[in-house]
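Note that this complex is displayed minus one protein chain, with the remaining chains in position.
Read from first to last, the chains carry the letters A, B and C; within each, the first residue is number 1.
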């Protein structure tokens, strides 16, 4: 029984200076966890994510991070991440160290971390300037005589935070739609916090074991947090709030409007439940998805 | 539209001397395909499979193979594979070359083949005699200063044969229960034959895209062959015929009883449909599984 | 200029370049619309692969990002990111991929990382994402970028994704499996690459523009094909599909 509150999960497993990975490739991005980290005023975090997205833009604006490990710095389908650019280009609110890879390199780092390998080999980076600016990207010679191949080192975060559709109280977690790099980062991490839309009976999980992405044995805390991935989305539960992604482009252009937004929507609410209430029912009505149910399968 | 008969799929994609992988770890073993290969009297095949099981024991007894690439030679839960032992120990019906790995090494070879990597690194084989007898197992030095690690080379079969629960006519294939190394071997192979219990409408596949293990784009032929994995099993369709696994231990102890069995059940039937009929309805009644349906999920 | 926008001309030119292609690796925006148009015209068997892990998408609405839930609903397959890059891309299964960037040089090398110095950048751009490996592995790379002197530069500030590097043959020498950039579609013209030298050659200019218009927007003096011609303008059928079916809200028209 690992069910706890977001407050307690963050207080227990996220410490100043930790290496933290909140994954979710466009979908299932753990904004509720990020906002709680901001509220608890964590500092000097090394934030890992393939696509830092608005979630790390907000955390960087709030001063939580000293470094990003990433592969694509953008507001998907919209434009740049202004707060991160301010930190990188102007040191506002503080300088931000960058350690960058390509997407395949980044997920390869998680894979190596999860598989306890010394490196992940991949045919990327040849001819690129990336290895020149990131000395962690190296090359090994194939012992079968087929030349050199790039490698990236394992990435083992102190804590990984995964948002998913459902889990049981032991942390056996099922995720569908885009599954990104969540399995790899969870197995790579020292501690795992799972945040879900629904806590379900163990029998629901057991009815479809191939759907289980993360087994309870590697999970430390389960947090029940409906709408916890807004403004990103959870397949089958709510759509992506594209309007907010566009609005963030405006809000974040300016340091003070960014701060005002953080005051109102992060520091100004006690928890995600209050954020959900403040957002108002029309938001959730607007983001309600259609029904598109899977054909069940027989495990008998 | 890739739907064809087993006869034509084998005639088109399996040639003398080919490297063939019929995967399926204990479950979904493609016996119908193997029997058709025997009937078409293919010779000098290099047969790849983590667990050669009865399927390759039968193919070796029938004289199809010149070599096995494998990781575990046994009749699971019963004992040795007598026909393969006769070939290895006594050269009956012909000598058989062996190239062996551990399970992780074997699936790592498929992974490297599928990912088009020069090798798959794994911390196996240290202290073991396996690298001494298999020079394809080598070691590379980590460029991060953490010492040597074993590697295995890619394995890219000419053809992979996958048995699954369902596919559409384009070869988009869904498999549940044990999924073994099927995805990796399919992507590693030059050609892929998918054999299924049911050919379903594309809409069934599209209702649950996370369940799709093999996309149609890599599939050459789809064969509809109910009970095509007997005496192994297909989760939700029929149970493992443990009685036959025990009986094979008796049949295969002796060269002539093995030949008699092949005459009756392989050469003596035209196709799998005739085998199914000859087996009789009481067999399929006996192997009928209980119902245990997955809870559906919403992809809206 | 006629009754279509430069974006529409770009989409149409890119779509035509996809004739007969079956698998394309694509982001959102213009390339996505170009692929949808190609599916309805020159490449009926085209399947789209998104780096988010989706294959065989059938979106009920225009996707607004590569992770739009509409791409997942009713798709043929969704796989983990590592498989998307390992099995599909590095596995050699992608025939064509679309790329773009903040800067491009004459060999089709692309910069999406920084303007200025890497450590103290003037402008920090998004970085590679999957572009670096897409550029290496896709059998062919198609580039869509608006022509401008700021973007078509003599020297990149940073080489994120390799094109033909220093010239033809370098990719083969480095054993890169993909053939590299094949075409650059801009709002004013189309370039292809000289197979002998590996550099860009202007092959067609969109109706309404001149060679001087093109030169004025480039950081180097482009080579011009002896067969330089005017780009075929969008047909009424192409414009109809674009405006009535693929992008009825006109999101990608301007």
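The rule is short, and it goes like this: a contact is a pair of C-beta atoms (placed from the backbone, for glycine too) under 8 Å apart; a residue touches a chain by one contact, two chains touch by 3 or more.
If you're wondering where the values come from, they're calculated on a predicted model, not measured in any experiment.
Q: Quick check: which displayed chains does the absent chain contact?
A: When the full complex is considered, the omitted chain touches A, B.
Q: Which of B:153, B:180, B:216 or B:300 touches the chain that is not shown?
A: The missing chain is touched by B:180.
Q: Among the options B:67, B:85, B:136 or B:295, which residue touches the chain absent from this view?
A: B:85
Q: Taking the full complex into account, find the residue in B:233, B:248 or B:275 that is in contact with the omitted chain.
A: Candidates B:233, B:248 or B:275; residue touching the omitted chain: B:233.
Q: Mind listing the chain A residues that contact the chain we can't see here?
A: 114-117, 172, 183, 187, 202, 205-207, 209-210, 212, 215-218, 299-300
Q: Touching residues of chain B against the unshown chain: what are they?
A: Residues of chain B in contact with the hidden chain: 25-27, 50-51, 70-74, 76-77, 80, 84-85, 88-89, 100-104, 107-108, 110-111, 122-130, 133, 147, 176-181, 183-184, 233, 235, 239-240, 242, 245, 289-290, 292.
The working rule: only the chains that are shown with their structure count from here on.
Q: Once the contact rule is applied, which chains count as partners of both chain A and chain B?
A: Touching chain A as well as chain B, we find C.
Q: Comparing chain centres built from Cα atoms against the global Cα centre, which chain wins on proximity?
A: Taking the mean of C-alpha atoms per chain, the most central one is A.
Q: Where the CA atoms of chain B average out and where those of chain C average out, how many Å apart are those spots?
A: 40
Q: What is the distance, in whole Å, between the centres of chain A and chain C, each centre taken as the mean of its C-alpha atoms?
A: Chain A and chain C have C-alpha centres separated by 28 Å.
Q: Could you tell me which residues belong to chain C and also touch two or more other chains?
A: Only 54, 72-74, 78, 86, 90, 177 qualify.
Q: Would you mind listing the residues of chain A that make contact with two or more other chains?
A: Residues 122-123, 147, 176-177, 179, 235, 289-290, 292 of chain A each touch two or more of the other chains.
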